[in-house]
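Since the structure comes first, as structure tokens, the remarks are kept for the end.
Every protein chain but one is kept in place in this view of the complex.
Here is chain A:
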Amino acid sequence: NRLKMEDDAPVIYGLEFQARALTAQTAETDAIRFLVGTQSLKFDNQIHIIDFDDENNIINKNVLLHQAGEIWHIGASPADKAVLTTCYNKTSDSRVVSCAAVWRMPSDWDTGNHESPDDSAHNPQTLELLCHLDDSAHGNAACVLWEPMGDGKRVISLADNHALLWDLQESSTQATVSSTATLEGKGQLKFTSGKWSPHHNCSQLATANDTAIRGWDLRTMSQIYCIENAHGQLVRDLDFNPNRQYYLASCGDDCKVKFWDVRNVQEPVKTLEEHSHWVWSVRYNHSHDQLVLTASSDSRLILSNMVSISSEPFGHLVDDDELSEGEDNHQDDKSKEPLKDSVVSTYEEHEDSVYAAEWSSADPWLFASLSYDGRLVINRVPRALKYRILL
């Protein structure tokens, strides 16, 4: 499973199982590390810890067992590298239930792997359960959100039509619901996804249900805005612009990616229509919010450069002399063009629907994407663009 690739070329890693859940290890800022959760109904499910060695372009993997069930969503604690949450399906008595739990990785997953690399595949270690985030009254969990940049003590879980705010105590071994919000209306309402806003002192939450996007104030657990019919079809995912507090990106089954200013819920600020099937994931780059990553069931991953609505709408002034001194002389023509929103690159390494894409928490120029057939691809922002943003 070790692949050596040319610089800038994608690095591909194959899992044995189908997989949907992907996250960067948020608390890890030195190593480039992603966590992948598998989906199998027949075998024990796994968490793959994917380490990317940037210098050698090599992937190192470690496997931990997640025997509770197939993983639909995974989230890494922003404070403790070893702690993560999963949402998983548990089958019992011919009933399928979605649960959520907080887990701790065994402390020596790392060291054991280095000593005997082949061992891990055959005798993987098991995750340690810290606590369940289950409240049987509140139905099936869709996702668990950690408080952004928090101390790892607060999470929100979305279960059916409820948003539950949990306090984790006793080193996360105990979870208590501190407050709840409930979506009310006609029919069977169900949250499909959500995002905890890093702005406003982390007091806001955005959720998606059907075609609507809603904002919640966590202090009062009440709705603060609602974008009805944000998308023509189901809304699949959301993300907050890390640098502009009112800006929000969404994607959905109408093949579109929309950018919103939540102060004006009537019209999106911008709409992208580059995918030819449903868009399942949208992610802002954590440092350079003009870079937006979208993953779709058309098997493609698209990196867009949304300069006009970023926190750096004019980019950096590029000095021609300075640039021509640089190594990328052939890029001269491009850098002289005015900054426009554009698709930077379309990545076609996947052959099945791509359900997840994430930026690395350690290297802002690196990202991973995961398709249903278990293929994980690691890519970098093209150098030319990187230098244009930096210089």
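Methods note: a contact is a pair of C-beta atoms (placed from the backbone, for glycine too) under 8 Å apart; a residue touches a chain by one contact, two chains touch by 3 or more; residues count from 1.
What we mean here is this: contacts and distances are computed from a predicted model.
Undergrad: Pick from "N-acetyltransferase domain-containing protein", "Vacuolar protein sorting-associated protein 51 homolog", "Guanine nucleotide-binding protein subunit gamma" or "UspA domain-containing protein" the UniProt protein name of the chain that isn't shown here.
TA: "Vacuolar protein sorting-associated protein 51 homolog"
Undergrad: Among A:T29, A:Q67 or A:T91, single out the residue that touches the unshown chain.
TA: Checking the options A:T29, A:Q67 or A:T91, the one contacting the hidden chain is A:T91.
Undergrad: For the full complex, which residue in A:N123, A:Q169 or A:S276 touches the chain that was left out?
TA: A:S276
Undergrad: Which is it among A:K42, A:K186, A:R263 or A:K340 that touches the chain not included here?
TA: Of the listed residues, the one touching the omitted chain is A:K42.
Undergrad: For the chain left off this view, which of A:D80, A:D217 or A:D373 is in contact with it?
TA: A:D373
Undergrad: Going by the touch rule given at the top, which residues of chain A touch the chain that is not shown?
TA: 14-18, 40-43, 89, 91, 94-96, 121, 229, 231-233, 254-255, 276-278, 297-299, 348, 351-353, 372-375
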